[in-house]
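One protein chain is absent from this view; the other protein chains keep their places.
Labels run A, B and C following the written order; every chain starts at residue 1.
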Amino acid sequence: MLVVMQAHATEEQVRAVCQKIESLGYRAHPMPGATRTAIGITGNQGEVEQGTLEDTPGVQEVIRVSKPYKLVSRDVKEENTVVRFAGTPATIGGKNFAIIAGPCAIETREQAFAVAEAVHRSGAQFFRGGAYKPRTSPYTFQGLGEKGLQIMAEIRDRFGLKIITEAIDNESLELVNEYADVIQIGTRNMQNFSLLKRAGRCRKPVLLKRGMSATLEEFFMAAEYIMSEGNYNVILCERGVRTFADHTRNTLDLSLVPAVQRLSHLPIVVDPSHGTGKRNKVTPMSRAAAAVGADGIIVEVHNQPDKALSDGPQSLYPEQFEELMTQVRQIAAVVGREIVGIGPQSPVSTTLAAATVPTSVR
Amino acid sequence: MLVVMQAHATEEQVRAVCQKIESLGYRAHPMPGATRTAIGITGNQGEVEQGTLEDTPGVQEVIRVSKPYKLVSRDVKEENTVVRFAGTPATIGGKNFAIIAGPCAIETREQAFAVAEAVHRSGAQFFRGGAYKPRTSPYTFQGLGEKGLQIMAEIRDRFGLKIITEAIDNESLELVNEYADVIQIGTRNMQNFSLLKRAGRCRKPVLLKRGMSATLEEFFMAAEYIMSEGNYNVILCERGVRTFADHTRNTLDLSLVPAVQRLSHLPIVVDPSHGTGKRNKVTPMSRAAAAVGADGIIVEVHNQPDKALSDGPQSLYPEQFEELMTQVRQIAAVVGREIVGIGPQSPVSTTLAAATVPTSVR
Amino acid sequence: MLVVMQAHATEEQVRAVCQKIESLGYRAHPMPGATRTAIGITGNQGEVEQGTLEDTPGVQEVIRVSKPYKLVSRDVKEENTVVRFAGTPATIGGKNFAIIAGPCAIETREQAFAVAEAVHRSGAQFFRGGAYKPRTSPYTFQGLGEKGLQIMAEIRDRFGLKIITEAIDNESLELVNEYADVIQIGTRNMQNFSLLKRAGRCRKPVLLKRGMSATLEEFFMAAEYIMSEGNYNVILCERGVRTFADHTRNTLDLSLVPAVQRLSHLPIVVDPSHGTGKRNKVTPMSRAAAAVGADGIIVEVHNQPDKALSDGPQSLYPEQFEELMTQVRQIAAVVGREIVGIGPQSPVSTTLAAATVPTSVR
Partner (left out) sequence: MLVVMQAHATEEQVRAVCQKIESLGYRAHPMPGATRTAIGITGNQGEVEQGTLEDTPGVQEVIRVSKPYKLVSRDVKEENTVVRFAGTPATIGGKNFAIIAGPCAIETREQAFAVAEAVHRSGAQFFRGGAYKPRTSPYTFQGLGEKGLQIMAEIRDRFGLKIITEAIDNESLELVNEYADVIQIGTRNMQNFSLLKRAGRCRKPVLLKRGMSATLEEFFMAAEYIMSEGNYNVILCERGVRTFADHTRNTLDLSLVPAVQRLSHLPIVVDPSHGTGKRNKVTPMSRAAAAVGADGIIVEVHNQPDKALSDGPQSLYPEQFEELMTQVRQIAAVVGREIVGIGPQSPVSTTLAAATVPTSVR
């Protein structure tokens, strides 16, 4: 169910409607738009009785949302969600084409800084790196844990890059929420509903990767799990699906981008590194991602790919990333996007707190 | 790495080798076999220096296991794993063809008992039912939680059926480990490595369902996560994979059964209910599962499928399950299996503790 | 559209209705059943005006068939189609569980006779072998052509085995139609509509293999192409589909068998050799095929698999086939099927003509 407020409804009236919804035992999700506010109702089994709500002051109409996903849907919020971050002009969604780059895993302070320095120089705005790695084998490198998070926090201070890193369970989620700017939920956890709900109770934006064989509806429902807990800053990420094809590790499904944009207001970025698994396909597929209209890319870069502890074959050399940026910048311009600069690296660290409060304009 | 002990090695010697392995900073997994004990070594990056171990009394040889999975492999343990339960002749693995049946979700005490009574009468040995449901939508029935577990414990007392139910996160795992006889890890959590490790630290057997697009090696590696923590009672479960085909909800991949049996000692059961998603295909595919050589089936039965809160269309009516049992019993006999009886329902409840300690012959 | 005749309608009346249909510019397909005859109408764009037909003597009703496939459907013909052959009790469909066996390709007279002798001795009823091979590479063995067909005709004379072999284009179709008892249309040609139509104008039964990624509806529509030309003796064959799974060459989709049987009257057999691509999985999957209720199996056997010119790794040794037969025979009995004997090999050849006229009871 969705309550559409009148254009001139006051904040007071919006609050009153939310209280009424909560008093009926449901959950209210106010979604301010450019011209009016909509309030999503969740927690109802079946239909909410419309009468009471429609008579409340400021309400224009109460409508039924027939899709299984609600808060994700454009029916509930027409304008695109733009995820913003304090202290930087770089957004995810909106005019900026977001560039997220970094190594698969944080291995050492030296490695992480070397990569961060390189990607910052080439124009990246966000730094990605794994501190907790969901590895197929229990016997391989599982990440540095909190030490990795601390290194990334230092990188934010030094370079002004916002930090994106994966949480794999409750413990790591708590720490990632503390240290990072964006919480990543990985492919293998796309339907770890318990983790999704907890991420929904965090106040940092969540980058949600598509499951290996997730349909669009399942992907939306996973995002809905996060949003239904009150965290509306969800960034979707296409990272390739599993098919019979063997010329790439996964099949990068770029048609998902216009499909998402038609039905949802959430931003969507593309991961050509996991999407192809092969270094030589990352740049062409990054160009394609920009051309198709994605809101950004997330790319693996390593200073010494041959020595990487994970995913070396798909990591770009810094000079390849530099070249990628040159090409992607031009394609982005054609589709009306730009890659905003985030300025030079800081001589002095700023406090973490100030730098990491995300704000979202909806 | 794998240490093969001499046939006449003493328990003392096995213990001494384990201690030596642990003192080198690795983990030792003793696997007693019919004629000799093998000791798996995990936790090593690269090869363990063989010299020290080979010179230890009772050691026959130290060999390298080249597959990424080790404890799962027949190289480490040649004889089939048979999962046994106190107080019942019904095993999973071994000569018994295990029959696991019950509703998708525990909805009410009445519903659960009605289904339990029916499946017990038809010859089921294990009762399945969900107390924690990983549902695609946050807005649908999520299970009764601990109350559901309590109902199932009562069912065990009354009917002698052993209980299998799913854990979806740390909290539910703790409770499932307390109440149930077998911990189920579902399809969506097959690569929730954090949960797998915790299940590996439980002492109850684990039924691990194949992920929707998991390769055999990934499936084995997920089992390896559990075993590497010391829980060797893992039961694999084929439940259909996701393909383009649309005449069933998933494509049940029965060829996985001989593929598993060739490479691993672990038992494997088949879920024709989720594997097809359609009631009318459950009985034919159950017959096929028995014929292909699986160690059992896990089947959804509901007393009122049309009113089921989840998965109604794939749940059998009790009389259909009765008919299924008649057919499967005959097929099982052809392949040298039998479905052992577990006796009449108890007039008086026995204590839970005694009934639920699983023991495994390896 | 479908005209259902009255139970007591005369053959004369059926003929008259057919003539009326043809005079309207459509095509009539009379399908005699146990209690009444139905007449399928094809060639109509949209609905046929019902009035004229309903008033014709002997007509009970004219009904619309809403599925895209018509002649394939049980709506048009309720009883199972049983494909019969002159001079042998072995049918495809009906009570007999059909055993089709032989080498992938006919390589030499010696090889073909050695395999035929072995499979005949073990109880096979049909001999398969490729004279025209659709090979992925233009540089590999493409089959012996007409010489291969002649060898198979000799095998029929000697052993009484009916012959099934693949046609790959117009030229080979003409020859296969002349020499063989069943025309096989292979996986890669399932949507070679031009070839399907020509096979529909042949008077020999057609064994149609499912395409590598064909849905059930597409498979039915391919059969419909054959039937729409007047050849109603179509035998469907599940041979595995292409998925991400890599433990077998294809994923054998046994759930297709009950799905076909629910919607269509056509017989369906299973090919576990191409379906798995691995010798050690052929016998278990053959048992499963019998258990699921298929109408037969088609299995590759070679006297020297290691020297086979194609598909060696999936071909059984003769003694493995003997063992397979023992097991399958028992499973078939459980599901109410039997494998009928075709008698000893002939000392003297009989004429080809008499042996190969197929007749079909519908």
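Annotations
Criterion: a contact is a pair of C-beta atoms (placed from the backbone, for glycine too) under 8 Å apart; a residue touches a chain by one contact, two chains touch by 3 or more.
Owing to the predicted nature of the structure, the values given are computational and were not obtained by experimental measurement.
In terms of the touch definition stated at the top, the absent chain reaches A, B, C within the entire complex. Within the set A:F113, A:F141, A:F244 or A:Y317, the residue that contacts the chain not displayed is A:F244. In the complete complex, the hidden chain is touched by one of C:P68, C:P313 or C:G341, namely C:P68.
The missing chain, though absent from the display, is touched by one residue of A:S213, A:S228, A:S273 or A:S310; that residue is A:S213. Checked against the full complex, the candidates A:G33, A:G145, A:G293 or A:G312 give a single residue touching the omitted chain, namely A:G293. Interface with the hidden chain, as seen from chain B, comprises residues 242-244.
Think of the hidden chain as still there; on chain A it touches residues 213, 215-216, 241, 243-248, 251-259, 262, 275-276, 280-281, 284-285, 287-293, 327, 330-331, 334-335.
The set of chain C residues touching the chain not shown comprises 42-45, 68-70, 134-139, 168-170, 188-189, 191-195, 197, 211-213, 218, 221, 224-225, 228, 242.
Assume only the chains that are shown with their structure count from here on.
When chain pairs are compared by contacting C-beta pairs, B-C ranks highest. In summary, the pair chain B and chain C forms a contact in which both copies contribute largely the same residue numbers, shared numbers making up over half of all those used. Superposing chain A on chain B by their CA atoms means rotating through 180 degrees, a value rounded to the nearest 5. Centroids of chain A and chain C (each the mean of its C-alpha atoms) stand 52 Å apart. Separating the CA-averaged centres of chain A and chain B is a span of 36 Å. Between the CA-based centres of chain B and chain C the separation comes to 40 Å, rounded to the whole angstrom. Residue positions 242 of chain A each touch two or more of the other chains.
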